[in-house]
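Of the protein chains in this complex, one is absent; all others appear in place.
After this line comes chain A, so read on.
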Amino acid sequence: MPKDYGIGASSKRREDVRFLTGRGQYTDDLSIHGQAHAVMVRSNVAHGKIVSIDTSAAAAMPGVLAVFTGEDFKDVGGNPAGWLIKSRNGEPMREPKRPVLAHGKVRHVGDAYAAVIAETYEQAKAAAQQIADDAVIDELPAIIDMKAAAADASNRVHDEIPDNICFDWGWIEDNRAAVDAVFKSAPHITTLELVNNRLVPNAMEPRASIGEYFPGTGDYKLTTTSQNPHLTRLLVAAFVMGIPENKLTVVAPDVGGGFGSKIYHYGEEALVLAAAKKLGRAVRWTAERSESFLSDAHGRDHVTKIELACEKDGTFLAFRTETYANVGAYLSNFSTATPTFLHGTLMAGPYKVPHVYVNVKTIFTNTAPVDAYRGAGRPEATFSLERVIDKMCRELGLDQFEVRRKNFITPDMFPYTTPVGLAYDTGNYQATLAKAIEMADVAGFDKRAAASKAKGRLRGMGLSTWIEACGIAPSHLVGVLGSRVGLYDAATVRVNATGNISVMVGAHSHGQGHETVFPQIVAERLGVPESSVEIVHGDTSKIPFGMGSYGSRSLAVCGVAMNKAIDKIVAKGKKIAAHMLEASEGDITFEDGKFSVAGTDKAKTFGEIAFSAYVPHNYPLETLEPGLEETAFYDPANFTYPAGAYICEVELDPDTGKVDVVAFHCADDFGNIMNPMIVEGQVHGGVGQGIGQALLENTTYDENGQLLTGSFMDYAMPRASDVPFYNVDYSCQTPCTHNPLGVKGCGEAGAIGSPPAVVNAVIDALHRGGMTHVTHINMPVSPGRVWQAING
């Protein structure tokens, strides 16, 4: 019988009641007395010199309260990059200032160079249009193509950076010679050039921010769509505006999806705070969908050449990659970590390959900033690996399953240190592959292919055996690698006098379901009903200093911090119980919500202990503080390493090139599972995004830097009809060895593992149909591209 309560139960998502009945409180739902409206003035050219911005006409328009330009912010700090990367030659990366509003130059279509605050949104919008009409911006040639950008020193996104290169990173540079030597003598080399397509995050809720200033105390408040309110506070207060952190509260209320794009601090957040102070009124801003397309941090955008050296029997000898990674016009907060330490370190996959070398050149272009997006670096690594392995299998006529098995790290080899610097603690890749093969009925494939053929369609099967690294840690290691922040998390468990519990967590839920899952753990550990536990998150004035949610870290880092705080609650409860029961502390046991004296029937319930902590009449006050509230910080000893095997089946219409995903099987190892239903939902969503990337989503800038796919008319999001009924399994479980919950994280897996499975399936279908001249099609594998590939 499946559990109906606590750890491992599929408890229903309690937050969905408010989300699905329109009772959520998103930033834009809040209305503050006296609020004014901000509208940003955005560049319509990709690259231009700001000659003049005449704001006088706009300032005189009805309802206009204030106008800001880059000039107003030129003396405040820049929005920093959170990770310092060094180039192969030891030089630090180039870090141009990212201003609140563009100053001197505009650097991408959508780059905000002015803002209007007015009584109404319409008035602000009309005045913003006036400024756009009156501004004189001399258009400069746009820098769009990465390789051209790196080759042309005369045309610069940032005048002080001659070749538009942010850094040229080698991982691990000292291994390069050995890797090159392997390639010189390798019996077989497979080479693949591919593009990991740029994606627009498209969270359902656009970004929004409200700034408030309280002159009586000098306090500021920022309500904003953030995945990590403390990080946003640190950036906007300490780095950009120079406000003491204790004078700024950041609240991220209900947030409608982020996928990474709401990790980062954006200029609009500083703008509304500055405007609120200047006007003495709340100032609000909500992005229009077209602004989201132009100004949210995009994802992926790599151009990669990957080479695989192997024996004729498919035994891997080495991987070598050269990647051009687009950072766009400015460095967004995690943009330098994503193509490096979240990408290069995964380039051994789940394989015992002895040699790997990764080179990443990060390029500035006149496009929107690019940063972490669901999976962040790991999808790029997985796609390169799983595609080149698939190509190698075809070149050598080898069985794709057998080649994976031959090269997998085996369970007896853990802990296993890869040549790219990660130490995998545990795993069983054979088990997930075997499970996926069983789920997908691989044996019955030929029969299904024959049935498809009878309908004039080609059927193909694609495999991807992926691994990722979640819960980036430990802080001292990431510090050595260039991180400018720590990557711990924190939780406070406050047992109230009447025994119900508030848990303040540093993680932030923007769709994940923390409000459901975290109470399951508390309920299990303390023997209380789930419904008596409330999760508080998203408000820096209420929660401990945690780092928020991204990188599938909430449970594996913050959940473990909460678990540690619960340990402390239990320990203190035992002390109180020992006093009340007149026993020695060592004899107290805690089980099913009861503190008992071992071997007797003397016991106190959890509720009685809590009450005594707050009404300490019979209480050891000389040795123990009253109250029952504990905080814990947790800094993991290592990453966690979820892994799995995905098998995708497609049907392809050779006359139109249309690809339908007809089956998708996921065998994942996420370690221990807290709520199976939520895990399934996370995998469904991730695979949906992966199918979107593989088949549909195409962010295209033309050579002038205009975003051709700037609306849903041209940017294809996956819809229900584009995805199959997923077949999801998580029964292969190798619990994480270094956290007490044994959890690994499941939020990004689907988006990491699925794109190569889809593309491999398409290539398989074409090869089975005799079109063996097609060795690769870049994503999105659209009907037009498939047809073009077939027809040469």
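Just so we're on the same page, contacts are C-beta pairs under 8 Å (C-beta built on N, C-alpha and C of every residue); 3 or more make two chains touch, one makes a residue touch a chain; residues count from 1.
Definition applied: contacts and distances are computed from a predicted model.
Candidate names were "Sarcosine oxidase subunit alpha family protein", "Spermidine/putrescine transport system permease protein PotC", "Xanthine dehydrogenase family protein subunit M" or "Hydrogenase maturation factor HypA", and the UniProt protein name of the unshown chain is "Xanthine dehydrogenase family protein subunit M".
Among the residues A:Q130, A:S612 or A:S782, only A:S782 touches the chain that is left out of the figure. When the whole complex is considered, the residue among A:M392, A:L696 or A:V758 that touches the unshown chain is A:L696. Residues of chain A in touch with the missing chain: 129, 655-658, 695-696, 698, 700, 708-709, 712-717, 782-784, 787-788, 791.
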